[in-house]
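Up next is subunit A:
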Amino acid sequence: MSKRTAFRLLLAALILVTGALGCARDEPQIAMGVRTANDHAPFYLADKLGYYQDEGLDVAVHLVPSNTEIIEAVQRGDLQAGAVPITTAIAAISAGVQIKIVAMTGRAGDGLLVRSDSGIETLADLRGRRVATIRGSILDVPLRVALQDAGLDPERDVTMIYFTKLGDMIQALETGQVDAASNTEPFMTQVERDGWGEILCYYSASWPDHPCCVVFVSESLRSERPDDVVALMRGHLRAVAYAQDHPHETAEAIVEYLEAFDVPLVEASLDEHKMRIDAEITPQEVECMAGLMHEFGLIERLPRADELLDTSLLRRAQP
Partner candidate 1 sequence: MSGWRHRIVGLPALLLALVVWEVLPRSGLLNPVFMPPCSQVAWRLWYLLRSGELLRHCGASLLRVTLGFGLAAALAIPLGVLLGLHRRLYLRLAPLVGVLRPISPPAWIPLAILWFGIGNRPAVFIIFVGSAASMLLGIVAGARGMDRRWIEASLTLGASRRQAVLWVVLPALLPSVMTQLRIGLGLSWMAVIAAEMVAVNQGLGYMMVQARNLFQTDTVLAGMVVVGALGWALDRLLLRLERRFLGWRAELEPHDLLAA
Partner candidate 2 sequence: MAGAPNWSHMTYLQLDALHKYYRPEGRLLTVLEGVDLEVARGELLVLLGPSGCGKSTLLRLVAGIESPDGGQILLDGLPVRGPGRERTLVFQDGLLFPWLTATENVAFGLRAMGIGEGERRRRAERELARLGLEGFGALYPHQLSLGMRQRVAIARALVLEPDLLLLDEPFAALDAARRRQLQDDLLTLWRGRSLTTLFVTHSLSEAVLLGDRIALLSPRPAQVLSLFTLDLPRPRREHPERLDAWRTRIGEALSRAAGSSAGRLTLGGGAAMLWHA
């Protein structure tokens, strides 16, 4: 057998095997990136309870350490869908990343932490103080809104210190490097339980039920396989409904996937007054968030509503 023939046979064999492997799956595949956070519980639940499989989908839920990495993975094509804070999604779309928001996953759940001994009782007490936040994030925009509500100019009346990690902000607060730290659940409840800090306020006080994390899909997935997205939405809706009715099991799932905290703590943090898992999303609130980001100078280009959101797929999934 000549070399050329051998090579061609090998190539053919490879193609056949790959094709066979590909065909072995009769379930379409979606790779999804989510974070380790309370409001990503629906994904842990859907993964654990097999809701996606019930819809005929093979969804691989990947726990990714950072929001930026989720978006970057989608840009590369390694992921086709994900859950990130709404601010991350808006910033990405504003910068030209080809994704669209399709549903909500969680609301509220963030606020300001202060040390118990700091003497800071109200937002107005923060004048001239140092506040830790992650610039341009979901911890940032509602914070600015809350400060404005209390009569403070976020750029001039307080000193914003920008971090990149939640844990660093907690540490900086504990050691006195900052006077307040913008943070989210379940860290907030944890700090209160530890005793050295207390929750100054939740941002939902100035912006009730504000959107927190959203579900998005890549444009290619949305345009090429819309039915799969609808099926994904169905699974998501089931998981959201389950979470709303079963806080204890939800807390268990969160602890299992985060590999941190304990069930009673997480269950306490899932209190309705603190945060709410929800799938509903409206164009108004998305536009409002985008408008605020633009106003605060966090994004350069204000995207149009239709660039940001497509709720049609969620609608189709609802009975």
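As a selection rule, all candidates are chains of the complex that A comes from, given by their letters.
The working rule: a contact is a pair of C-beta atoms (placed from the backbone, for glycine too) under 8 Å apart; a residue touches a chain by one contact, two chains touch by 3 or more; residues count from 1.
Since the structure is predicted, the reported quantities are computational estimates derived from the model, not experimental observations.
Novice: Considering only the touch criterion given at the top, point me to the candidate in 1 or 2 that touches subunit A in this complex.
Specialist: Of all the numbered candidates, the touching one is 1.
Novice: What does subunit A use to touch candidate 1 in their complex?
Specialist: The touching residues are 67-68, 71, 75, 91-92, 94-98, 132, 135-137, 160-164, 168, 171-172, 175, 177-178, 298-300.
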